[in-house]
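One structure is given here, and the rest of the page talks about it.
Omission of a single protein chain aside, the complex is shown with its protein chains in their original locations.
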Amino acid sequence: MSWSDKEPMISVRNVHKSFGDFEVLKGVSFDVMKGEVICIIGPSGSGKSTLIRCINALNDINEGSILVEGLEVNDPKLNKLELRKKVGMVFQQYNLFPHKTALENVMMAPIRVLKEDKKEVETRARALIKKVRLEGKENAYPGELSGGQQQRVAIARSLAMKPDVMLFDEVTAALDPETVGEVLVTIKELAEEGMTCILVTHEMGFAREVADQVYFTDQGLIVEHGPPATFFENAKDPRTRQFLSQIL
Amino acid sequence: MTQRSRSHDAPPKKTDMAVMLPVKRKAHDPFRLKLTPWHGVFLALVCIFTTSYGYATTAPEVDSIRTVMLRWMPLLLEGFLFNILISILSMAVGTAVGTMLGLAQISLMPPIRHSSWFVTQFFRNAPWLVLLFFAMYLLPFEFTIAGVTIPFPDWIKAIIGLSLPVMANVSEIVRGAVLSLPSGQWEAAESLAYTRRQTLWLIILPQCVKRMLPPWMNLYSILTMATVLASIVGVSEVMTLAGRVLAAEDGRTDLLAPLYSFVLFLFFVYCYPIARWTVYLESKFAVKG
Partner (left out) sequence: MELVYEWFRELYQTTGINLPFIYDSYDRGRLIDGFLTTVELSLICLFFSVVIGIIGAWLQGSSFTWTRRIVNGYIQLFRNTPPLVQLYFFYFAIGSMLPRVETEWGGQAPMLGSFAWAVISLSFFAGAFNVEIFRSGIEAVPKSTVEAAESLGFSRFQIYRDVTLPLAIRVVLPSLNNNLVNLVKTTTLAYAIAVPEMLYESAQIWSDNVNVPEMMIFLLIAYFVLVGILVWGMNRWERALKIPGFGS
């Protein structure tokens, strides 16, 4: 919580990751300061998702170092619980627990994992559900909610763990176009409140609006990065320009 | 992005990147485990362990367990062959009657449909052993047709008793397979002016055979294992013979484990390949839909 503003909150250094013979990440490095919003863009298969999954230790890395608030992720003796208290993650497929209501989904981890008091957690969970504008849906099961609604529950579920950083892995990619907006609004509000966020996204307009830094990855490397204004207007690398011309 | 392409790109493309290929699962699935060395070793170990246990505690003047087992093995094998004979005959009778019953369950005439449904459910929910007793005690030991007396020995009654649950299960398999076919098949045949009987025999049933084969084989395996129940009602199959061997050897308790292990082994060797084959067929037919 009280991480200083001077040191990078997340420091990724020379990360290599292979699946079998295929090297997905070929030495990636970047820093994220407290309160920063980072967007990672790039073509499919460039290793974006793998990168943020590594930050949450869902994939282990072969080489390099990832420091999250001083915690080394690439350490066999890593206390994963400590890491995951600091880092919240939202997935493309929402991945809510289908047998629990929206409220229960949000409450489950703080009660089970953090062993917090049930009453307190419930108050917080209800507030979070209100925050993601799902009042009245507390007792609905995920199967009864739209994709956008489920994704907002998933965001609330992560926030209930009071993380310092939020990772968003293409959270709008599986949504119907008309529900994309409501999820992006929620994320934008979070960013404006000063939450440190790392987003993997295909929503260029959104990246431009909320990001402090935009990173472009291709074939397992960071090709180029910069503040959105310069990045989108004056991309230097031909690969970046080609990608942007295809997408915009 | 590799994660995503792995789960969402529907048609598997040719690629030399290992990560793009579907994840190969380890040999998690017990059905896919090879029979060869491992299970054999395990069983052999059980036999050897129990045998040597007995051997160590046997007084020197009595025959060793190995000698005793070798002496009786031919008899036990013969008994086991009788089990297989019973299973094949029961399966034949049960399948024949069960198919009729199953077709009656999809009859268009409500009384036939309902009564055959009831018969099926009744025999399906009854324990096999009770049905075996049922046949044993309630069938006459002989019966007379036109002056000719036909004897009805116990083993024939056992076959009938075991074929009752087989019949009920086959009936369900047939009904399930016919109902699982898309109704478009019936409609297409009807539009081509086939009669109901022709549709059933020429179009529906041939397609059903494939679907019925795996559950039918599974049923056969269950039936084979149920043939030992006949020992309870006194038919001279392998378990009965094992009991007699024991009596002939003055009821030595150290013989119990090797004897029963041997019987377990016989059934395993017969039934396990059937189970593996069933699973193979299931997966093969499942792919073709």
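Note that the chains are named A and B in the order they appear, and that numbering of residues resets to 1 at the start of each chain.
What we mean here is this: a residue touches a chain if its C-beta (ideal position, glycine included) is under 8 Å from a C-beta of that chain, and two chains touch if they have at least 3 such contacts.
All values reported here derive from a predicted model rather than from experimental measurement.
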Among A:S18, A:Q93, A:T179 or A:Q219, choose the residue that contacts the chain missing from this document, as touch is defined above.
-> A:Q93
Identify the residue among B:L179, B:L202, B:A248 or B:L264 that touches the chain left out of the display.
-> B:L264
Out of B:T144, B:S183 or B:T253, the sole contact with the unshown chain comes from B:T253
Among B:V130, B:I150, B:L179 or B:L202, choose the residue that contacts the chain missing from this document, as touch is defined above.
-> B:V130
Given the full complex, what residues of chain A touch the hidden partner chain?
-> 56, 58, 80-81, 84-85, 87-89, 91, 93, 95-99, 108-109, 112-114, 141-144, 154, 157-158, 161
Kindly note down the residues of chain B that lie in touch with the hidden chain.
-> 28, 30, 33, 38-39, 42-43, 50, 53, 122, 125-130, 133-134, 137-138, 221, 225-229, 231-232, 239, 253, 256-257, 259-261, 263-264, 267-268, 271-272, 275
